[in-house]
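The complex appears here without one of its protein chains, the remainder shown in place.
As written, the chain order gives the labels A, B and C, with residue 1 at the start of each chain.
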Amino acid sequence: MLEGGKITPRQAIFILVISRLTIPLTALPDLSAPPANQDVWLAGLLAAVPTMVIITPPLLLVLRFPGHNLIQCSRLLLGRAGAVIGLLYVWFFLQVGATCLRLSGEYMTSVPMPETPLSAFLLFMAVIAASAVRNGLEVMARMADIIFPVIAGSIIMVVVLVSKEADVKALLPVMEEGLSPVLHGAFTTSSRLVEILALVMVLPHLNMAKPGVVWKIMLYTVAVFTAFFVIIILAVIAVLGPAQAQTYTFPFMSLTRLISLADIIERIEGTHLGIWLMGVFIKVSLYYYLAALGLSQLMGLKTYRPLVLPVGALLVVLSIWLFDSLPALYRIIQYQIWTPYALVFISGIPLFLLVVAMVTKKGVKQP
Amino acid sequence: MKYPKLVAAMVIGLLVLVSLVITGCWNRREIDTLATVMAAGIDGGPGGRISVTVQVAKPGEIKPPGQGGGGGGQPAVAVFTSTGATVFDAVRNFALQAERKLFWPHCKALVIGEETARAGISPLLDFIDRDHEPRELMWVLIARGQAKDIISAEGELEKITAESIEKLVKARIATSKVVGIRLYEFRKMLGGTGRDPFATGIELVGAGEGKKRLKLTETAVFRKDRLMGWLDSDETRGLMWILGEVRSGIIVVPAPGPAEGKVSLEIIRASSKLKPEIKDGYLTMTIEIEEEGNLGEQMAFGDFTKPELWTSLEKRKAEVIEREIRAVLKKAQEEWAVDIFGFGEAFRRKYPREWREMKDNWRDLLPTVAVEVKITAKLRRVGLITKYNPPK
Amino acid sequence: MFGKIARKIKVYLHKRQAESQSLSSGSHYPPGKPVSVSLTANLDRVRAVFSDCADIVIREFKIGIGEQVRAFVVFVDGMVDKTLLHQNLLKPLMLDARISIPNQGLNRQRVQEMIRDSTLTIADVKEIADFDRVMEGVLSGDTAVFIDGYSAALLAGIRGWETRGVEQPDTEMVVRGPREGFTETLRTNTSLLRRKIKNSNLKIETMKIGRQTRTDVAVAYLKGVANDKVVEEVRRRLKDIDIDGVLESGYLEEYIEDAPFSPFATVGNTEKPDVVAAKLLEGRVAILVDGTPFVLTVPCLFIESFLVAEDYYSRPYYATLIRWIRFLAFLLTIASPAAYVTLTTFHQEMIPTPLFLTVAAAREGIPFPAVVEALMMGIIFEILREAGVRLPRPVGQAISIVGALVIGEMAVAAGLIGSSMVIVVALTAIAGFVVSAQSDAASIIRLILLALAGAMGQFGIMVGLLGLLIHLCSLRSFGVPFFSPLGPLTVQDLKDVLVRAPWWAMVRRPRTLGWHNPVRQTPGQKPDPPADAAKEQFHE
Partner (left out) sequence: MVFLLVVTFGAIALYEVPGLVREKLWRELAAFTSVWLVAFSLSLLLMLGVKLPSPTEGIEYVIKQAAQLWKGGK
């Protein structure tokens, strides 16, 4: 066994939600995705439905092969060709991890510490993530247990504190442009739940990996995430205004800076920085771990630990190499590029594998 | 090499240490090496140059309580002026004359000169919004005259002028005759559809030899980002009534009944509702205002608690409110065709479909909007004495 | 290059194996020789063993009248209760034996049996044939009686030596709660425990550890409540210890803990019997060591440092409040210098303006950067503290004067140190005493966080805190996650962590410890005062 740890369903939900919330906490690319007006929150809310549809194929696939994760499934089904698909996924994990890592560095150099070189932040983050990954999934899951309440509490606190500045009328009119942009937005937002791939990768390490439990995890993840996502978007739009919100590089951070209560509770953007770094840490270590785990499974290793440091180095290098600038990074995570790209990995390949499995009648059939 | 892991860990630790040592100085600036900008003013200069004036606090002169000595009469702030081709350029040029690095997060107020504001203000704000140091919570004020003079003025009670400006803006609640707009609110108004921004006006008063003082007087009204003109204090309160921003204030009405003199009615709370309507292609806007107040003062003899006098006081109050509202509507809506009230937004919210056709020629439509004002003004309490008997 | 490294590693490994073998062969007593039948031989042997031992007393005498049997006792002066020795051992043997052992019927074969059964009026008498074990007994304070013609000695347990009384421990003061503390004597300590838990399920196993010191170590646990696997693991780890001497339980701690390099202790210690009893009742195992009042308890959780015995004796609300104060104090003590440094040198924008101006004014003209200032003050504080702890009490006054006056006031007045820094350091120091169990770990974490904050500001602090969290989450203490019930989160256990629930509400033992015998009381015991109608009778 590559990894001896076990995680509980609750820890899985926490990790997935934290990881998914990381991007909305800063970049919030969904604001400028359709419908790109005050209805974005509605799109975020409705996104729960397409999300469920999109993430079904990978789950169905993995549930057919109990005790195997996505990469092992593809090897079982396709043999050597499966290794190529495995490599693709490793690349994808590396890319998501590197993107998030780079975003953290860009944030640090844009807001609190502009004169410090980017690589310093990348290195420190990578080192700390490496130490988490070497400690294994179990430790990461335990950290999520602690970090999630902190993040959730802080988001709620920020929103409550900033509600004084909120103008609920900014959310009107609902569906100004009709339903179709909202549905389009719901679809693009749904394609951002890359975390489902993390779930199907760590499924063998889940306590009680029964189908019922897995579906429940999925349901809760989507529900909890959607709730927080909608809260964030509502706050951002109501306070900053739908048109202005799109102009901010880091809307939620700018929102936090607007908190000013009785001249005492103000300048608390440190809270945002804190929770965001925690979220980034969880997300980067999660994908870092997945990349190392996937790679070691592809190569048939006994343990993934020797790969941790070189994969970490690769992650840092990629995060520098992949993007020239912050706009280049934002271009990639905008819906035009991201939605089709992520969909291939979230639904496309698993769907293909599922069809192969059905045709060749491999795996356990699910009721 | 007995313990390779240990050696490797030590090498990595050493690398981290080295990087810490060589990187440590990038962003480090001791608190006493900063020149804290408390307020900034932007003026246009000849030939499109931008002139920025900042007011920098001198912490050494603001002694914490308990440490005697005081400031020795030294002013607690220093004022610098710098010019450049752009705002950022001008700000950077401060390095040529200010000994310490300018530090913006504590900037309380941004003052923009009248002339500059007439030429368009949004290009000036971009730097303030984009840079990570200034906060969008700062107050936006438009100077009657040069911003530089406002920034250089001295406060009377506060050692730091910026603090006096901030306290003045915050005290607007007492009268509701002044607006207070923070930078992000200004930006929101600027960027919203069907809305024009307005900002607080500030000027120096006190003629002749005497020391000039800061005073908030009028409200600067913009069309898009260009300054159109000024609202006086009554018109400003009219604007506040429409926006539902009136918190407190005094309404002076003539005494009712046989008595002569004036009565001050204190506003306790007020709210407003904008109700747009499109009927047969005609735009109407109904402004519903609910106000509640107390009898605060009567400089007239009589017992105004009698029901008929009481209601007539209420009626007079409503008249004053309507007069104030009409005054601002006349100026802004009819003369300038600026939508500082957010009428356009209100229409958009209620009639999103019709708005799509309206939005392009909204400026032409705005003066044609028929405005109806419905005021419910109530009086509740009388204070500690009920009536004022004439001396016998 | 790799080949060379590999060779070196092999050599190194061989060396280590050889070393470990040589260590194990020299340990422990080999099965000793039996006691000789000849008294003279025994006497010579005893004399040889105890040559140059001035505190050994050997008293020869004869038993009976007429055909007397020779015998001698040997004991360590000062470890034996002399009164008992005289009244209940020597007197019966030398005087009463003449009556109880009829002269004519002196059956040489039964002398020892008779002496053991009907002469010595001492409860604890053992007959031991192994000479070395007899000697060990003597060294532990027993009195050995050798009788001519027998290949076994009688070991009488009449220990008695100068001991400290049961006093209130200085380290864990309580306002409400038992004031007794453990002493240096193992037996006293076990008796203190036994008096709390009068149940045969309280098992106390003893063993001897230490090649030279042969220190008594007792493992106490509550059978049926403690996890058998943990008990077995404790036994195993203790048995594997092979050292010279055990002078304090801290020696053992370092041999049995899970994470030897961690700044956090994964083995708990306390001086209070009621605390140990409470931990035993929760399913923990206690290790008592002779010669120290500090008793080890395992498994130990991080959160235990924040729980104080008195929490459970006082009312829940206040206990909860104080518990939160402790969490806050711990955060303050590890992070406040780092936070101060990061706020004044990196993130001045996060200080509210009036405070900013005050701090800036206070720092105006200070020659050192804030990090250096903080480091200096931290080190000065540690020096003052160490001096204060070690100094004799009367001189302690001087330290506080020097500390408060010179460092605190004059340094500020002279402009060497900002007054705000003095406040921060004082706050750190005071807060550090609140959670005294973690104060040593806190000192180290504080320094690391300070260094990181000095280099990277809040990012550095976050990296440090995340690293700390990773470390805490990866620790285990005897199989139990050290950071539970926070990470992994056990929501049900939080009622004794975030709050101190009333006793009747804590129906179950902590899940991570007592999961196989979870229920500790009958549920639903919430006090239910009589309804109004029933109340009447009290007023009549």
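Worth pointing out:
Convention: contacts are C-beta pairs under 8 Å (C-beta built on N, C-alpha and C of every residue); 3 or more make two chains touch, one makes a residue touch a chain.
The structure displayed is predicted, hence computed values, not measured ones.
Note on the undisplayed chain: of the listed residues A:G67, A:G212 or A:G300, the one touching it is A:G300. Here the missing chain is touched by one residue of B:V11, B:A171 or B:A370, and it is B:V11.
Screening A:V84, A:A223 or A:A328 against the full complex identifies A:A328 as the residue touching the chain left out. Not every partner is drawn; the one left out touches chain A at residues 295-296, 299-303, 306-307, 309-311, 313-314, 316-318, 320-324, 328, 331-332, 336-337, 340-341.
The chain not displayed touches chain B at residues 4-5, 7-9, 11-12, 15, 18.
Basically, only the chains that are shown with their structure count from here on.
With centres taken as mean Cα positions, chain B sits 40 Å from chain A. Distance between chain centres (mean CA atoms), chain B to chain C: 65 Å. Each of residues 112-113, 116, 120, 266-267 in chain A touches at least two other chains.
Touching of two or more other chains is recorded for residues 23, 27, 105, 135 of chain B. In the complex of the two chains, the chain C residues touching chain B come out as 5, 8-9, 12, 344-346, 348-349, 353, 356-366, 369-370, 451, 454-457. Interface residues of chain A, counted against chain B in their complex, comprise 110-117, 120, 123, 127, 169, 172-173, 176, 240-241, 243-244, 247, 254, 257-258, 260, 266-267.
Of all residues in chain C, only 346-347, 349-352, 456-460, 462-463, 466-467, 469-470, 473-474, 481, 483, 486-489 touch chain A in the complex they form.
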